[in-house]
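Removed: one protein chain of the complex. Kept in place: all other protein chains.
Here the chain labels run A, B, C, D and E in written order, and each chain numbers its own residues starting at 1.
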């Protein structure tokens, strides 16, 4: 009871203070892992403010997240074999589509190794190639917490921007819109997201949340995704800018962190085959609140894996 | 569906990306407009921190507000003839009363042209001269969202400071206190605002809001102002400093942006003859959250005009 | 009604703009005071980010707190004889235990003079020596609002760090765990706080607050502490980092200021024999929101003293 | 002598408070202008921190630059027909090469109209397409003030990144390396810039400047470029980060603003056919110092045009 | 050698940690003082960004300035009877001219008591009324370190703005232009300051300083003011914004702090009858560098008084 602890400000920083694991980009070895924490420092898909390429670095340098999740009752970095495996090895930093190919290829290898990826973006366009890797054999369901539906079509010459990953994923057959719920939606681009409704996704706007109540929302979400393979994607801009100013497309009127944590914890036991936290842009984060919130979300995602069939040992 | 959009970071900034309209200060022509968005960069009335003279500039430079309001179902800058007409032409920047005269004269001309003004302050003292212009023929009612009643008397040699515009407006016969509701009130100056109760205004304190519930509050507000001509004045310090730190007289314990947006949207269909958003002081706004919230409020005000008899075409 | 007021930005700053009272460190004279506002600029007990040694200075320089509390209906600096008596005179700034001795000795003298101390930290370890002074003759009860239970045991060679003051206080017989309630608890260190439950404290987690409701929580707290001598300790990290980023061990998912104010005001009439506000670290407070919130809490604590048997005149 | 001035915080902001001129992207009309101030909000070429797409907006919102340059004795916005013509109309925001084509095409039209362009970046890669437009008939000379030579070769699959514009320009035959001087060079990438020496450019490192002395440097620069058509490119990272922190690739040990202004003013009378100020990234500019410095540089560039054969009237 | 020191972060802050002296506004008693440090929190005279009303508070809260000046070899707060006497008691915060009257009246009383005032602004307009008090019987000479000459005429309806105090002082016969030197001048308003040259002031531009050399400048300044009564006015914007961003009208290309300190120390032995440090606006001072520099200047001013006939004991 009176020993020594490593202070939170010491050492080389990693996600959730998980062990750093060096992975060879050419012949990667992921053996022995249940869950891989990986950075995807790519923000070429943004429509407005860039900067989330620094998101992985920002989350690594947050102190004091973990080890114990008393609400979910688990110690994710201890209960599961989990490591910070570094960042996706990119061929270059200048071409959006090429980066997407690199992401897909890397996550492919992680998934082939039977390891569940939790990714730290980067902008939200990264979820499209991740889903292409994870939903290849069977489309996944999705819990999507965000200010934006991200189901808009091509413009400015590309469909791969961060406003459209879920339209792309559905059209590629890797995301099941019927098993998709989008929570926290707001802003002034609703007219761009008709695809959400048309394809059968369930959309919960931010302004509906207080009346709906979190228990009801959680039940509805669990009902929609069921026990099939499910992906959880958390865009930090789902939070109100008061809680998360450090992001590229902030939208006033969002979730509180207490609501977000309750939502995430309500997903205990879902069959999660991957997850991400995206769009933390530390340039706009004068207090580091956004990175703090992002790291806490990462911790909750890691915790949920303790109870997921796909990832976990606890279920064994 | 695959064209080109102007990025939010491009071009010379205007309020809500509305068209810039150059107006001659001497012989102004407002013809063809339904609504004028105007800046009033004047903060000589503050009791504490100055800085809101930079409020108009701060709101102009916010990106990505609009075009579509999915809650109110309108595209204000498209549905109405609306322009950023620049700032009130002042004779000088050193005399509070002189500035008030200039504001009154300018709004007079706007109103005479049958145009509805939405003003961006500047400190809250500006609402007094605006009301003198708009309530000349008949006192207006008011939805007032603020941390402070702003009904205190003269001190330090003037009654025109930002703590007293609504006392002045009532005493000048341009504001009807019986048709006035003040929402979000708090702080430690209650003893200065006896005039609110004495004159018949309805005062809703911040600490009453959770229990009262927003639907009840909205109903009460609509009942109080009725269908007569009504002004809507939004002081950014009604929001909690967590949501809006960039203001001169912050008060802990305020509204969330979600509450504020719900309140504003609840005013759909009121007969609004003018509105303002005041007290954004960007010097204290390290994250630009305050300006974001202010621009969003401006967007909601513009949206409400789509449904106001006074401004709008939709009612036609 | 038209006189002159001292502007909030003028003069040498003191807590709540209370009168500055110079006290001789060797032969202190506290006569004539009901309540002493004192700074304890000491942060040697932190586990992570230091900086709260600047907490007292930060709270002194906040403008515009007070004079009137309209919810509790009192003017604390007027209703009670209250002064800013400066900071605890320390023998040095390098030894945690020595500082604790100095705090205890100083508060001893304040208490001996029949004066109620309201302390501004500094880190939370300071509450242990304060309690040793105040609970000497009879253990005190406690309203404790915090993100952390602060009942963990020794590590890194000391038990006097800021994670353990209340374990220490119970073991020293100066704090009655049965009359203790801890509100706002969260984070990932729950496994370190078994002492709270084992000793009989009541622990209310942050995630329980929405469902519990504030009126219920207040009633429960009042019931637990009863009418015996009670201490109120407010750690600014009980607030969500959105409201109070400027602290050393922030925890996402906390209280809003509106909740915190309601909780505090719900304690009107308790027999408070001392109180503190701790852990404001202005280095992390880009907007000064944290210091604003801290100063407001200080004002509420001062207001509560107007209704406490121990401090007050109103009860006379 | 006692009239009214427009305050620097009023109105819709433009570069140097020059008149805003709306130009049709399809059929642009630049007639009547001597000099066009244009924004190029594009940062797809950066190697590290993005953000300079917000550079034009940042420079537009700086107050109080101009009107009179007492060192050069001119009033650029008055002496020349000069306007803020808005930003380059891009087809999209996602493809570096496409953006370069759009820049080249737009500057082509400006140059064809006999107007001298002063561009505000954006990252430094923009100077390559600008030079392609301006050096088409005859290669230009260059005064280049920067921390980096920007003459490195392709990597990450492209040669169009911001580390290589001047290699590209030389290889395209639009920049004359013998008439090029690079001033302020430093950092740890010298091994990437062999092309500078190999092609015959003159390179002055930051660490040589104190000993060289500014008058000597100026004389040398004037000698190198002679009286042929010359371009002036100013990268804000030439300044030390103490003077200009808001940039993507800061290098410790740079120029002071006083040195930079002296250098620029020393170029009076050169035959400048265009100029730019690039790499202002306001996300990293907590004090707005970088934007201030950038706007001042823009003012000096505009002033120099008063004395350039290519642009000016004064020479007439 | 091993005693205890009061830490710089402890206690109620005052200028230079000098003793706080409470002065009755109605019947002030300044007896026993050699030098009075006073705040003048007034910024109604600014042309652009307000905020220097918080200058006195900002300088009081800087830690660790003093006690010993090893260059000038003095301990000003010990060698002279010096106190922080608080701020000028104003009748109100809304009228520029009224504030000027209050300043003049207060400094009159200080001067009548034979005490030398060192004032902390506030904007630079305050020096005019100070000079009216100090130069009543004989016009003073002046060492003026600033980015601006501050000799422009009336506009916007007043001559009392912060751009004109020294024109006003000369015209009022309280400042001797022949005994005035202005150092550090730059910016783009030179055309407004013809009065400086016309009246016989010596103007040294920022761009001349490197070549002139500090020893030469100091000699010239000493020669100009001679041994008559002299005032020293230091505008923080004389420093480059890299050193002092926190001010209302920053001008790129200014002095370094090392230059400024050398200049000030070069004035040892002048017959200084008063001094000020003005225009610190902490809202724009993200690093507190400006307030640090301002407090250091204040310390140098206080040190110079040790060697001034007017103030000092050392000369006795």
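The definition used in the following text is that a residue touches a chain if its C-beta (ideal position, glycine included) is under 8 Å from a C-beta of that chain, and two chains touch if they have at least 3 such contacts.
Treat the numbers as computed from the prediction; the structure is a model and nothing was measured.
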Identify the visible chains that the left-out chain touches across the whole complex. A, C, D, E
Among E:8, E:28, E:89 or E:269, residue touching the chain not depicted: E:8
Of E:81, E:113, E:171 or E:262, the residue touching the omitted chain is E:262
Taking the full complex into account, find the residue in C:161, C:179 or C:222 that is in contact with the omitted chain. C:161
Given the contact definition stated above, which residue among E:273, E:293 or E:310 touches the chain not shown here? E:293
What chain C residues would touch the chain not displayed? 43-45, 47, 49-51, 53-54, 91-96, 98, 155-158, 160-161, 283-284
Identify the residues of chain E touching the omitted chain, counting contacts across the whole complex. 1-5, 7-9, 63-71, 240, 242-243, 256-258, 261-262, 265, 286-289, 292-293, 296, 299
Residues of chain D in contact with the chain that isn't shown? 47-49, 153-157, 159, 187-191, 205-207, 210, 240-242, 245-246, 249-250, 252-254, 256, 284-287
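To be clear about the criterion, only the chains that are shown with their structure count from here on.
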Go through the assembly and pull out the chains touching chain C as well as chain E. B
Select the chain at the greatest separation from chain D, using centres from the mean of Cα atoms. C
Between B-E and B-C, the pair with more C-beta contacts: B-C
Tell me, please, which chain's centre (mean of its C-alpha atoms) is farthest from the centre of chain E? A
Can you tell me which chain is nearest the middle of the complex, judged by mean CA position? B
Which integer distance in Å separates the CA centroid of chain A from that of chain D? 40
Any idea how many Å lie between the Cα centroids of chain C and chain D? 55
Multi-partner residues of chain E (at least 2 other chains): 47, 49, 53-54, 91-93, 155-157, 284, 286
